[in-house]
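Every protein chain except one is present and positioned as in the full complex.
Let's turn to subunit A:
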């Protein structure tokens, strides 16, 4: 297996001059049901290994699956929210493969009869709308989790053996598959990222999954192919598996476009294969070649009867859908008074839900936007994680803004509060307390610092006495320096002007 890190890449602009990209995205959503897809084990991953299992999800002889009705309901609601048709009658199928993460040696999935099909989702990218067509959304089950022992990096390479925990095996999954997304051109990486980010917002609004990419509740596989510009054909694709953040989706598409283009331009051909995404280095490496492995010998699951949702049930579920994303964005923009550009940036940063929750927790819209798209966006870039995965909640952000509004901290100190919360030092109030960050507005303490500043800068003081009030800035700066930034700047200014009146 090659893990070469020296594959040739073509500069992105050159790729676009010669090729049209076609994207396809497969997103797995882990549902937040209480129990698993086909048995009553807890649908919770983590905890004590192999303590959330039973004969059904272990695939023991004689065990019989029964479908979780709530999971079917969630699947239908996801399908409806994606503007899909809902099957009047569909079956589960066995997907046969041999891999120890699936103890039955097959995954119970759906094959040619998905519960939802032929939908679409409109995705906003920098003010333009791309309609992403949804081919299907089907029900299946998650696999167990393998730990590889003996390799130096916990990967399969060099491992002696693997240890499997089946707590995750059987947790309900919905796999959402797009049709090829054509015509995105240079925006292909951004369209891919925006699709996954906006799909996540929809899933969160539906309340059917925790939808945390960093926790693996939402996992994206990125298909990409290139065709000669204007040819209207589809090239050979690669499928990059388990890309686990929005920004990685964007990076993976960009990388594969550049890699494919370099191969095609040098006269080579693309191998149809899965690729592994490496978050640390931002590259993909060769996985498994798709050939015989594709022969899953699907057949209808004999142990489960067909699912035939009545039209009454489907309409009832349609009535439970959240506001559609386009209408929601328009409403929020009007409520918040954001400009088109502010709204576009908020959506583009994957911060719409975060800003909404921050406002709901009491912050003013502009303040909520400022922190998420400023300080926190900077941190998420530095740390290479999505905003939503930063260890800070919208309630924390609203509380920090409240501390600013209450003049407990100023903007500069607020940045230190963010730093403390992100470093796991506790709630905003605890960070203020522990780090001693509260602004001093007490006249006694400030007065002494102001006196010192005046004494140290007699020329500036004279200018102010002569009526040049603008010069007060220099003295405010001196006081701030002495007070290590923790002075109430407004009060300092008042004191300076009083003393030099």
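Heads up, the rule we're going with is that contacts are C-beta pairs under 8 Å (C-beta built on N, C-alpha and C of every residue); 3 or more make two chains touch, one makes a residue touch a chain; residues count from 1.
As a convention for this text, contacts and distances are computed from a predicted model.
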item	value
Protein name (UniProt record) of the chain left out of view, among "Cytochrome d ubiquinol oxidase subunit II", "Aspartyl/glutamyl-tRNA(Asn/Gln) amidotransferase subunit C", "NitT/TauT family transport system permease protein" or "Carbon-phosphorus lyase complex subunit PhnJ"	"Aspartyl/glutamyl-tRNA(Asn/Gln) amidotransferase subunit C"
Which residue of A:305, A:360, A:456 or A:497 touches the chain not shown here	A:305
Omitted-chain contact residue, chosen from A:280, A:295, A:406 or A:459	A:295
Per the touch definition above, residue among A:15, A:29 or A:71 touching the missing chain	A:71
Contacting the left-out chain in the complete assembly, out of A:35, A:178 or A:401	A:35
Contacting the left-out chain in the complete assembly, out of A:10, A:23 or A:53	A:53
Subunit A residues that touch the omitted chain in the full complex	1, 33-35, 39-42, 48-55, 57-58, 66-72, 89, 91, 96, 98-101, 146-149, 155-157, 159-166, 276, 287-288, 292, 295, 297, 299-300, 302, 304-309
